[in-house]
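Apart from one protein chain that is not included, each protein chain of the complex appears where it belongs.
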Amino acid sequence: MEAVKTTAAHEIHPMENVLRMDRIPHIWCPGCGIGIAVTAFAAALEKANIDLNKVAIVSGIGCTGRVAGYVKLDSFHTTHGRAIAFATGIKVASPDMKVVVFSGDGDLIAIGGNHFIHAARRNIDMLVVCVNNFIYAMTGGQVAPTTPLAAYATTCPFGCVEPPFNIPYLADSSGAVYVARWTALHVRRLTNSFVEALNKKGLSVVEVISPCAQYYSRINRLGDGLDMMRFYHDNSEIRHGEDTKNLDIGFQQKIIMGKFVDRERPSYTDRYQDWLKQRKVGM
Amino acid sequence: MNPLVTAFKKGFERSGIKPSRISMPSDVLFEPEVVKDLGVDYFHVTRGRAIAFGTGLKLANPALRVVAVAGDLMTIGGNHFVHGGRRNMEVLVICINNYVYRKIAGKTAPLVTVKFSPYSTFEEPFNIPHLGNSCGAIYTARWTALHIEELAESIAHGLTKRGLAVIEVLVPGPDYYNGIGTWRDELVKFYHENSEKRDGEMPRNVGITGESKIIVGEFTDKEMPPFIDTYNKQLSAVLKDKFTPYGQTNGGQNG
Amino acid sequence: MKPDPKGVLTGSHQLTGNQACAEGALSAGCRFLGVYPVEPAIEVSERFLERAKAVDDATFVQMEDEISVLAAVLGASWTGKKAMTVTSGDGLSLMMEHLGLGVMLETPCVIVDVQRVGPGLGLPNRAAQGDIMQARWGSHGDYEIVALAPSSSQEMFDHMIGAFNISERFRVPVMVMADAYLAQQKETVVIPKPEAIELYPRRYYEGKPGTYLPFKRDGDYIPRMVDIGQGYKFHVTGLTHDDRGYPVMNEECQEYNVHPLVWKIRKYVDELVDVEENGIEDAEYVVISYGTTTRAANKAVEQARSKGVKIGHLKLNIIWPFPEKRVSEIAKKIKAFIVPEINFGQIVSEVERVCYGKANVVFVVHGDKGMEDPNDILVAIESVQKETQIKDGVLEYQGA
Partner (left out) sequence: MNANPRDVLSGTHYIDGDVASGFGALAAGCKFIAGYPITPSTEAAEAFARVAYKGNAMFIQMEDELASVSAVVGAVWSGVKSMTITSGPGYSLMMETFGFAAMLETPMVLLNIQRGGPSTGVPTKTGQADIMQSRWGSHGDYEIIAFAPESPQELFDYTVKAFNLAERYRCPVMIMSDECVGHMTEKVVIPAADRIEIEPRRFFKGQPGQYSPFKPDDDLVPPMAKAGDGYNLYISGRAHNDQGMPYTNEEFKLRCIRRLVDKIKKNKEKIIELREENTKDAEVVVVAYGISSRVAVRGIELAREKGIKVGQLRLVTIWPFPDERIAELSQTAKAFVVPEINYGQIAFEVDRCAHGRSNVVLVPHGGAGVHNPDDICDAIEYAVKHKEPLEGVHEYKTRLERKVFEEKMRIAE
């Protein structure tokens, strides 16, 4: 850190107090959207004015899994798909922490799908940021549970044969209290969503549609990151409060964004506390 | 004989499918006699893996009909459930839900030890039909263990569905864990009396809150291409005549 | 450091192994239990929740599967709470990946394995000792682990405290290898006064935020910890990492990171060794036992002695690390070791290894009863006396 402090004021990164400058440059490819999501998140942390000492961030494995390593908070880089489970432990054991899970679609929805729906059901008080790039990028472009039908991936050399998940619908139906989706292009709205979600009590899910210039776009001949951004710009539509069941994303189809769910449910910790107080069932 | 098994037997018969064509992976231990009586191939698998196991059975031999009976479905097996639904894998999932309700229709349910309850008692349960529907199941229904006729109908219908069908069965107590057989009659009755039949109800509204009655019935029933069809469609589109559709010859297996 | 009196239920009680386990944990200051219900270990969570009323800061969570259970336990441990989980064979198999993470993040926690017959679903209510090697080798990659084996409810209580102390001392997950028989057996357990219990406090880093290195090792190879939420803003990863906890993917760092994981136990073997010896001095034959088999072994040894056989008994309280030195020493003085286990030969192969051809090694496989039978051990003792020279490999005799 010293190195950074000695540099001239104008050279100091505006996010320096949220990012681990000693880890920059990061590993993400040019044209990737994860960095944008992180910046938006960092900005949201400031806006939401919460005590940064009381925020823990947990990531799984994958490109997005590396986020924890670049954010200057108590940060944990855990095993594949188990970020939410790990975070659950943190939240349950010390309820005064604000816990954020920042990971990718493959990590959270494929191998971690079970923890995703259960955390939502339990309504563990945490923010889950799911960066969805439609593919496993870290391992080199395998099919993900979000890969649109007929899109190509290395383990689907003849096109994806499985319908993708509609993440907001899944989160909604398993009980998340706040569900939103934005693309990496809509930074300002994304930031605001983060702020709202951070101040929400219960499990919030924010899906960030992000370009993967290196694998998804290349394998499917969709151009570079900029082209993807253009595509988002031309083919995304904001529909707040849209019924989550209409939010499927087809291959190069229109992307519907917005805040879809915002409701109240008692969180796990609350339930546990009053259950302890007034339970009769001998367990 | 255990009412559930009766329903299974009736259902299998009515479906008109030879029992020998039916495979039944399950993390619920069925007594040998029961299986003999049903005449199906039965696999007692690791907790929660019935659907994943069934996926293997079905894909390796598409001629099979697979009935996955799941006790730990929504706990350990939750992931396999949602992904099975997404793929629309041709598996009939019978979810034996022994969740112990604290309050039903305002009354307190008879106490049953929560030992094997998939949920600690202070947690809210999943709305299984809703979750199933939201991740792509093409048929969702819920019955209590006393709706034998309806359950049998559902099973018969579910077996003919080409895709993931899920039937939630409310059974009392943890006892299934030690082999289906022992029952808590008063609780079965209790469920039965406090349930209300509402076919075609929106899955979103059939959650078991503890305040209203248990809503049972056939909720959704739609058509979606099953995994193998999508697979064959996609590959023949790309590979043209180089590709022999999978499952027709099924790699020399009993197609 | 003395325990918080709230957790200590001082007095003499009739407790099953499971209940003793919960009591031991609470006395040791454990305040987080993560479980997924699996026979025969469920009673532990019941007891823990029962007591959670009195011990207000005790938290409990039942997760969706064992995988998430251990993940949650590791997370909880970093909040500063002593955390544990309890499971059985198939649960333990699911925990293997996170056991590795626990080792890599050097996170103190305790895993109680109430062993049942395996593999697969095995038999839920039958005692076995089939997970012993799994405890040592079950996760991928190279590491060293500590595993204790209680043989009675009282030991269950004591070992729980020991386990938590060791895990805090060495920053390593510790296994307690109980079994179904022990877990369901009701016995007298004497719980001492709080002031009579000694706890090893977590080794905290005292320095200022910004100066903390999560994996900077002290002279004794053990790094220090901090709790989250204290402003240290540290980073830890399951990837190969340097002192800062940042991933570094090269040979040197792998060596730098992983070798100490092995050392920090291997270099302290002598400190960790915990065996109970009985009549070893003049013995020609020695029975080595651990866990519940000790009960059968004790009987057999007595009977053999009464018949005038010069026989001693070596009981392992800590299985891993294995007390190599001690066993080798004894091997030089005696004719044969007799090793009864409720499995098909796990610790016995360790004994065979460290004998270095100085003594015969006899394995007593348990009969169909599923529990060790003293008579089987006696038969082994008698038969091995007929052996004239030392044979390669492990000897087996037909049981009674």
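For the reader, a short list of remarks on this structure follows.
Think of it as A, B and C in the order they're written, each chain with its own count starting at 1.
Operating definition for what follows: contacts are C-beta pairs under 8 Å (C-beta built on N, C-alpha and C of every residue); 3 or more make two chains touch, one makes a residue touch a chain.
The structure presented is a predicted model; accordingly, all values stated were derived computationally and were not measured.
Within the full complex, the chain left out of the display contacts the shown chains A, B, C. Contact with the chain that does not appear here is found for just one residue of A:P14, A:P30, A:G140 or A:G250, A:G140.
One of B:P3, B:G39 or B:P225 touches the chain omitted from the figure, and that residue is B:G39. One chain is missing from the display, and on chain B it is touched by residues 18-21, 23, 25, 29, 32, 35-36, 39-46, 49, 52-61, 63-64, 79-80, 83, 231, 235, 239, 242-244, 246, 249-254. Of the residues in chain A, those that touch the hidden partner chain are 61, 77, 79-81, 106, 110-111, 113, 136, 138-140, 142-143, 145, 154-158.
For chain C, the residues touching the absent chain in the complete assembly are 67, 89-90, 92-94, 96-97, 99-101, 103-105, 115, 117-123, 125-126, 128, 130-131, 133-134, 136-143, 217-219, 221, 237-240, 242-243, 249-262, 324, 328, 343-346, 349, 352-358, 366-370, 392-393.
Please note the rule applied: only the chains that are shown with their structure count from here on.
Taking A-B and B-C together, the pair of chains sharing more C-beta contacts is A-B.
Chain C has its Cα centroid 40 Å from the Cα centroid of chain B.
Centre-to-centre spacing of chain A and chain B amounts to 32 Å, using the average Cα coordinate of each chain.
Residue positions of chain C touching 2 or more other chains, listed in rising order: 46, 60-61, 64-65.
The multi-chain contact residues of chain B, meaning those touching 2 or more other chains, are 75-76, 78, 123.
Here chain C touches chain A in the complex through residues 31-32, 34, 45-46, 49-50, 52-53, 59-61, 63-65, 67-69, 71-81, 83, 97-98, 101, 210, 227-239, 246-247, going by the rule given at the top. Chain B meets chain A in the complex at residues 75-79, 82-83, 86-88, 102, 111, 114, 121-127, 130-131, 133-136, 204, 227, 230-231, 234-235, 237-239. Residues 36-37, 39, 42, 46, 60-62, 64-66, 90, 120-121 of chain C touch chain B in their complex.
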